[in-house]
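For reference, the structure is listed below as structure tokens.
A single protein chain has been removed from this complex, and every other one stays in its place.
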Amino acid sequence: MLFTSYEFLGFLVVLFILYYALPSRAQWPLLLAASYLFYGCADPSYLLYILATTGTTYGAARFIQKNADRQRAYLKAHKQALSREEQQAYKARQKAIRRRWLVGGLLIGLGNLAVVKYTNFVISNLNGILSALGQGEPLSFVTLAMPMGISFYTFQAVGYLVDVYRGTVTAEKNPFRVALFLAFFPQLVQGPISRYGELSQTLYAPHPFSARRVARGLQRMLWGYFKKLVIADRLLPAILVLTGDSAAYSGAYVLVGMFFYTVNLYADFTGGIDITIGIAEAMGITLPENFHRPYFSKSLKEYWRRWHMTMSFWFRDYVFYPVSTSSFMWKLTKFCRSRLGSQVGRRVPVYLSSFLVWLATGVWHGASWNFIVWGLGNFAILMISEELEPLYARFHRRFYVDGALWYKVFQVGRTFLLVSALKLFDCYACVGETFRAFGSIFTAGNWHIFWDGSLLGLGLTLTDYGVLAASTLLVVCVSLAQRAGSVRDAIHSRPYPVRFALWYALFLAVLLMGAYGIGYDASQFIYNRF
Amino acid sequence: MEELLNILSELHPDVDFTCQEGLVDDAILDSMDIVSLIAAIKDVYDVSITARDIVPEHFNSAAALYRLIQRLADED
Partner (left out) sequence: MIRMKETKRTRSLITFFLSALIVLLTLWLLQRLLVPKYAADVVEGALVAEYYQEENKDFDVIFVGDCEVYENFSPVTLWEEYGIHSYIRGSAQQYIWQSYYLLEDTLRYHTPQVVIFNVQSMQFSQAQNEAYNRMTLEGMEWSGSKVKSILASMTEEEQFLDYVFPILRYHTRWSELTGDDVRYLFQSRPVSHNGYYMRVDVKPAENVPGGQILADYSFGERAWDYLERMVQLCQAHDIQLILIKAPSLYPYWYPEWEAQIEDFARERDLPYLNFLELTEETGIDYSTDTYDAGLHMNLSGAEKLSDYMGKILREEYGVPDRRGDPQLDRIWADNLAAYEAEQQAQYECYGMTPQQEGG
């Protein structure tokens, strides 16, 4: 069931009615049933994967928790009898046990993900090496169903397990609650990646019916559908044309494709997340925000705090910090400092951990070299701008540009271009093709396509361009308005006829201008693949 | 406390750390700053701040960070 299918909308209607008709203690069990139904509809075999992850995560978390509880009780009971050293030794022993459970749980969860997602990538690379060495038969690929959303729920499971290990949350005793946390259907497909400590506050609580809350949720969903159906899906055919044949569509076409894709990905992903958060909101459940007007960022660093936030924060909290503050890293830092000087030593933990994070981010996005190069491209730019920071600061002081509006606009534009260019790796089949396509922007010189009507040959009509321009403009305006606070609240403060007219107009826009039905492929949300 | 403020000013000479209450929330300190900071704190105070303690509440102000350092030093 895609979010944009009639079946899904019907599913939601039935669910919402049941959700508020049943006694409130049945609400979260209903959500669990609905989530498994939703997931099972995609493919029953997916349920096995998520059940395995749920089981191991629940079990490992419970063992860690029990051990921690036992440790506390033991230390309390034997406070007088044990010396400080004995207490420390006991703690260390218990911690080692908990660590084993943690590592075990992580290995199963992440191993699951790695096998379904990366086996064929590894095989294809091995084959490359084998054939380069002139060695025998190539290995054959395996057919593994890659369960929808496995990257997202595995990350939630890992986060939960680590949080229990760190003691920042208490392990859940009820396995069904863990199952719901991992499988909650709106976020199962494309995130956001929730933290147990936050989501559990509203996920299991009773939620009596509130017309205002349901309306707010539906409004957010509608806005999501607008971005997804009117902008993203309408653009998609042109992007497929442009990136499908990079030899025919080079030079200025690459630039067109780059902007189309940047707009498309934004509309697709933020639209999907709006639908997700809106569904949850209509049921009284708060999901974390995933975007904070990312294309208004003034630097790549800022962009990654505002785009796909739950993913970047996940990598920060569960990869970057643990690695950069690990004892191994500390030893390495000291070693480098003594051998190579304090300037190098200072940089070691940040650089090495960032490298790892961006490698992992790239690999997480997809099993291909494109994403790895994309991740490392981000890493390189972030580190270069970090090094250039003092230079920028001097420039800003010298020319008094800091805070000037035109300079901010320049920074936003520069970051937008940078981000768009990096996204090209998403579009083309391989790394070499991406570089060739990018290079051709500067060499092909076919700028005439912008005025000779070539753009009408991409599967978009003049009407399409009109709709796209108008709706993209609307999204930009809404984003600008959001700086002053929630647009939904601002609309809500208007008289009833005004807000009724506004929301109904948005509904009609989706109904009439949405790219759905016969003639449009039911295009998957782009982030389903990850 | 004095030493901590020195470390912080070295990271961002233009910020007055004695009066800031939202170092993380206002994005004055980013994740790279925090890692450098933790390394410097380990140097000066011989205290290891691990990932579990890297939460905004501990890093939003110099005072909060100092409290964290003291607590960790006690625990050891």
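For reference, chains read A and B in written order, and residue numbers begin at 1 within each chain.
The rule we apply is simple: contacts are C-beta pairs under 8 Å (C-beta built on N, C-alpha and C of every residue); 3 or more make two chains touch, one makes a residue touch a chain.
For clarity, every value in this text was computed on a predicted model and none was experimentally measured.
A.B. asks: Thinking of the complex as a whole, which visible chains are touched by the chain that is not shown?
C.D. replies: Looking at the complete complex, the unshown chain comes into contact with A.
A.B. asks: Considering the complete complex, identify which of A:328, A:451 or A:496 is in touch with the unshown chain.
C.D. replies: A:496
A.B. asks: Touching the hidden chain in the full complex, which residues of subunit A are there? Just list them.
C.D. replies: 6, 461, 463, 496, 500, 504, 508, 511-514, 516-519
Please note the rule applied: only the chains that are shown with their structure count from here on.
A.B. asks: Between subunit A and subunit B, what is the gap in Å from one C-alpha centre to the other?
C.D. replies: Centre-to-centre distance between subunit A and subunit B: 29 Å.
A.B. asks: Which positions of subunit A touch subunit B when the two form their complex?
C.D. replies: Touching subunit B from subunit A are residues 166-168, 301-302, 305, 316-318, 320-322, 324-325, 327, 330, 333, 346, 349-350, 353-354, 386, 393.
A.B. asks: Can you list the subunit B residues touching subunit A in their complex?
C.D. replies: 14, 27, 30-32, 34-36, 38-39, 42, 48-52, 54
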